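== chain A ==
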Amino acid sequence: MSKILIRGAKVLGGEPQDVLIDGETIAEVGVGLSAEGAQVIEADGQILLPGLVDLHTHLREPGREDSETVLTGTRAAASGGFTAVFAMANTFPVADTAGVVEQVWRLGKESGYCDVQPIGAVTVGLEGKKLAELGAMHESAAGVRVFSDDGKCVDDAVIMRRALEYVKAFDGVVAQHAQEPRLTEGAQMNEGIVSAELGLGGWPAVAEESIIARDVLLAEHVGSRVHICHLSTAGSVEIVRWAKSRGIDVTAEVTPHHLLLTDELVRSYNPVYKVNPPLRTEADVMALREALADGTIDIVATDHAPHPHEDKDCEWGAAAMGMVGLETALSVVQHTMVDTGLLDWEAVADRMSVRPAAIGRLEGHGRPIAAGEPANLTLLDSAYRGVVDPAGFASRSRNTPYEGRELPGRVTHTFLRGRATVVDGNLA
Partner candidate 1 sequence: MKRHLISAADLTRDDAVLILDTAEEMARVADRPIKKLPTLRGRTVVNLFFEDSTRTRISFEAAAKRLSADVINFSAKGSSVSKGESLKDTALTLEAMGADAVVIRHGDSGAPHRLATSGWIGGSVVNAGDGTHEHPTQALLDAFTMRRHLAGAADGGPTHHQGPGDGTGRDLEGRRITIVGDILHSRVARSNVHLLTSLGAQVTLVAPPTLVPIGVERWPCEVSYDLDAVLPKSDAVMMLRVQRERMNAAFFPTEREYARRYGLNGDRMARMPEHAIVMHPGPMNRGMEITAEVADSVRCTAVEQVANGVSIRMAVLYLLLGGAVLDSENAPASASTARNEENK
Partner candidate 2 sequence: MDANRDVKPAANPTGSARPVLEAPDIARVLTRIAHEIVERAKGADDVVLLGIPTRGVFLARRLAAKLEEITGGKMPVGSLDITMYRDDLRLRPARALARTEIPGDGIDGRLVILVDDVLFSGRTIRAALDALGDIGRPRAVQLAVLVDRGHRELPIRADYVGKNLPTSLRETVKVQLTEEDGRDSVLLGLREPTAADEQ
C-alpha cells in the first residue's frame, strides 16, 4: 500500500502538523515530514480528527432497503466523516438472532466504506417480553456487545433488570430507548405549549425521565452499566448528572438535531420534523448543549433514521418518525458546540469518536492520532459554509430537517485504515 502525507492539518484543532500514513497505520506525526514516495494532501489548516464513530445508526437492511441499505448507509457515514457505525436492531427481521447480526456484519465488511458493528435486540422481536439470545449474538462473528430495542422501550422493569445483569458476563451494555409507553400513547410531538395549540398528542418529558430514573437505579442495584439513547430533556440531564455523581455506571448520548432544533418547528406540520424522541423546547436544547460540554452527556450519536419520500410526504399523523443525520452530524456539532465556544475540537473527537468507541468496546477506532495507531481519520474544512442540499446525499433517503439551512463545516477526506473513502468531499 502506498503512503499518504496529510500536510499542514490542525490535529485535534491544534497547531498545523503533517501526518504520514503508511498502509493501514499512521507512520509519523510531526512538522516538515518528507513527502517522498507519498501522495500529498494539502490540508491547509483543516481540522484532523480521529474517524468518527456513531453508536446509533439505522441502516434498515435487512427489510427496508427502499429507505437505506448497509452500502448506502455506510457511504453516507463515510461522507459524514464516520469510520464506524453501530447498526440498530429494528430491522425486518429484527436483529435478535446470531444469524441476522452476522448478516449485517458481513454486509458491512463487503461495503468497505466504514466498519459496521451490529447491535442486537434485547428482547425477541423488540416486544419487550422475552430476552433474545444475547450470548449467541455476542459469540457470533459479529461479536455484539451493545444491545438495544431502540424504537421501543424495554419498559418491563424485570426484563430490563435481567438484561442489565445478563450482559455483564461478556462486558455488554444495554442501550435504552427511554419512553414510558402508557404515557406516550398517541404521542405526536413534545407535550407543552406548542402541542396544546396544534392539537397534536403530547409526548411528555416525564415519559423519558421516569424510565431513565428507574434504569439508573436498576443499574446501580445490579452493578451493571447502562447507556441512555438520544437523551432529549433538561430533566433527563439532571437525572444522569445525579446518577454519575453517585458513581452509577451510566453513559448517555444526544443527537445533533436535539442540540439545534425545537418543537416550534412543528408549527409547520411538516413531517420532516417528526422524530422520536420529539424535538423539545429551547430550554431543553440549551441544557443538552451544556451537558454535552461538561461531560454529563458522553457522546453525540446521530440516530440516523432514513425513511422513503412517501413516508414523509403526507400528513403529520401518518408520517414516519425520524431524520437522516450521518451527513450533517459534524456540521451541526460544529455549529452548536464549537462555533458557540462550548467544545474545542479535541473534545469533539472525544464525544464523537473516542467515547462512542469505548462505550461500544469497539477496537481500532477512537484512537489517538499518533504513530502506530490505525489510520482512521477525518479531515474537516471548518471554514466552509454551505446550504444543505439533500439531493447531494449519499444516503438513499432525503428526510433531513436541515434542507435549505446554512451549516458550517465540510468533511473533505475520510480514511478507513489508511484507505481514502472520501476524497475532496466526494466518495472515493
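Criterion applied: all candidates are chains of the complex that A comes from, given by their letters.
In this section, a contact is a pair of C-beta atoms (placed from the backbone, for glycine too) under 8 Å apart; a residue touches a chain by one contact, two chains touch by 3 or more; residues count from 1.
Since this is a predicted model, take the numbers as computed values, not measurements.
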Quiz item: If you had to name the candidate from 1 or 2 that touches chain A in this complex, which would it be?
Solution: 1
Self-check item: Residues of chain A touching candidate 1 in the complex
Solution: 188, 191-202, 204, 268-270, 310, 313-318
